[in-house]
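Here the complex is missing a single protein chain, while all its other protein chains stay put.
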Amino acid sequence: MSAGIDQAAQSPTPRAPAAPPPDADGRQIAWDRRRRALAAFWREYRKDRGGMIGLAILVVMILIALAAPLIANSRGLDPGLANYPANAGPGWKYPLGTDSDGRSVLTQLIWGSRISLLIGFAATFLSMVIGAVIGIVAGHFGTMKNWLGRQTDNVLMRVTDWFLVVPFLPLAIVLARTLGPSLHVIIFVIGITSWPGTARIIRAQALAVETRPYLERSRALGAGHWHQMAKHVLPNVMPLLLANTILTVAGTILSETTLSFLGLGDPTRASWGEMLNSAFISGVGTGNAIWLIAPGVAIILVVMAFTLVGHTLEAVLNPKLRER
Amino acid sequence: MSNALRGLAGDRPPRPAPLDGALATAQELRGEEAGAARGRGAGRGSGLARSLTVKIASGVVTLFFVIVFNFFLFRVLPADPARNLVRGSALTATQMAKINRTFGIGLPLPQQFWNYLVQTSRGNLGISFEFHIPVSQVIGAALWPTILLVGSSTILSTIFGVWIGIRGGWHRGSTFDRSSTAICNTLYAMPDFWLGMVLLIVFASKWAIFPAGGMHGFGGGGTGFASLGDLLWHLTLPCLVLTLVYLAEYSLVMRSSLIDELGADYLLTARAKGLRDSMVRRRHAVPNALLPSITLIMLNLGFVISGAITTETVFTWPGLGLASYNALNFPDYPVLEGAFLLFSAAVIAANLIGDLLLTVFDPRVRQA
Partner (left out) sequence: MAPLLALRDLSITYQTEGGPVPAVRGVSLTLETGQTLGLAGESGCGKSTIAASILRLLPSSAKVEGEILINGDDVLKMSWGKLRAVRWAGASIVFQGAMHSLNPVQRISKQIAEPILLHSPSTPVTEANKRVTELLSQVGLPASRADAYPHELSGGQKQRVMIAMALACEPSLIIADEPTTALDVMIQAQVLNLIGDLVRDHGIGLVMISHDLSVLADTCERLAVMYAGKIVEEGPAHQVFAQAKHPYAEALAWAFPIIGDPRTRLSPRGLPGDPPDPAKIPSGCSFHPRCAVALEVCSTREMTLWPAGERRWAACVRVLPGTDPELATQSVSPNSLSSGEATAG
């Protein structure tokens, strides 16, 4: 121990300050740190068996959706071109049977995954953006000392509360019906009805972040609202936002299924919900039962997968959030 | 056990944004409530009355904005609102002019809105496109079946859901717990109408035990007890579906609530006093766990409505849900408007009741 002390006492022999240009190195350091953090995160995530199962299912589903043109002939979706054994049960040629138009259920299932996942992701993205913006703005201005700031927070929260109280399905129905049946409308409707939950959570987190000292310091240095929100608050709510987003996707997929089932979806794009709608309309109990069961099972798997992944994300990210 | 599996066999109901947000919201709300309540410092009675008035006023404001929303969507947005209102009937120009005058179309917007407001508050919700009778009549006829269906399934699902949740949460990690939460999570990930259709295939098609739909058999199903039996026979499947769907959420919420209480210090005190395990649970843990559960369930009432709509559709149950489905496909805008208004009012009212229950049972909120 004494040797070390001696060494330290001797160290200030003049040495040329070997400090490299701070900027480039700083960025490099930041990226290195991020890479290490990502690796640590992945290591932690891998420990969770359920999370890995969920992730596996998701990867498989997404691969199937992307590879749809390769594995299932899209002509199989056209009722006009269908070979004709309608309502056939599962067999060699049609592994999951056919629907009432004679189309292969398996083909529809594979192509349907594209639509269902697309709508799920798109609607979630919309809802996440709206929710995050409103949450951060409300949280940021809510801590301001001026009246206008707090009123902004107040008004935003009242709007959020309104959307939370009003029942989802009736709202979605009147919106979708009035705006017409199309993919974009569905995405819009689901997005616009799902953001309140995210907004509330993000606002709570933003409020917590706002009280931290570096926000005050940045304000003292003259940082504007935009800078504070974008450069300080946003990165700190990101982990929570990410976990919340994954969980939201599960919900939006279910919402899309429900809306399509009720007839509000785009009939030309066969999502899983549309399949269930067609199966329902052509009569439950008549025809191929697999036509009805398969999409449901697919939905259950995907929703559970997203939920598993979302929960693992939360669990892995949370301890870090807590110790900050 | 893996975190996600724990989530699934779960520490937390896996429901996406609404429920997770609801958990944070519920805690926030309760914290704000208690804090605000403590800050008031007036006498107990007046504090209670005041907070009640505030909540009712808030509910009225919410309903008001639903009306505003309806107005905007159905009267302002469409290019020709009159056409929307009387679509399906061929009318002469004079008749159209008369309609325009009646519904105040062409009048300045604020005036229109005032008329709309007055009409709505009088119960005049317009005329149904499909049936050409007042919307209030259409809704009125469909109300009782929905109340019967939703009411019975809510009661059953609350009783069983709470019991399962408590038992699972208390004996966390036991076989009962793991299997019940796995089942509940699967139910939660399942589209409720899909479950209904599957049950239909199995019980009404493959084995014709239950009717395939409707509320009564042909010819009304007889009188007296026979009629009641017929009704119950028709009620069984749809009620079963809804009960299972609601039960999933209730039990997960209750379980998660109870687990949150498990580490509490006052439970240690209770055990130290010499109470049996079941007493500790019943007298101390459960009353405390029920409170956030009430809040959470009330916050998420929209799903009760969604369940009603889709299930009535699948089972052709002649309630408000089926009426909405028909109106949706016709499309019968006035009925849609009216149904939306009514559903919103129902959820707002239920929220108020939930708040009231909380005020009655949670002394911390009650305090003035």
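The first chain written gets the first letter, and so on, giving A and B; residue counts start at 1 in each chain.
Everything below uses one rule, namely that contacts are C-beta pairs under 8 Å (C-beta built on N, C-alpha and C of every residue); 3 or more make two chains touch, one makes a residue touch a chain.
Quick caveat, the model's predicted, so the values are computed rather than measured.
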Among the chains present in the display, which ones are touched by the chain that isn't there? B
Contact partner of the left-out chain, one of B:R75, B:R178 or B:H284: B:H284
Residue among B:P110, B:G224 or B:P363 touching the omitted chain: B:P363
Please pick, from B:L117, B:V202 or B:A264, the residue that touches the omitted chain in the full complex. B:A264
May I ask you to list the residues on chain B that touch the chain which is not drawn? 34, 264-266, 268-276, 284, 287-288, 291, 361-364, 367
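Note that in this section only the chains that are shown with their structure count from here on.
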Separation of chain A from chain B, taking each centre as the mean of its C-alpha atoms, in whole Å: 25
Applying the document's contact rule, which stretches of chain B touch chain A when the two form their complex? 2-8, 10, 12, 14-18, 20-22, 24-25, 28, 62, 65-66, 70, 73-74, 77-78, 185-186, 189-191, 193-194, 197-198, 200-201, 204-206, 212, 299, 301-303, 305-306, 309-310, 313-314, 324-325, 328-329, 331, 333, 336-337, 339-340, 343-344, 347-348, 351
Would you pull the chain A residues touching chain B in the complex into a rising list? 47-54, 127, 131, 161-162, 164-171, 173-175, 177-178, 194, 196-198, 200-201, 204, 244, 247-252, 254, 257-258, 261-264, 273, 276, 279-280, 284-286, 289, 292-293, 295-296, 299-300, 303-304, 306-312, 314-316
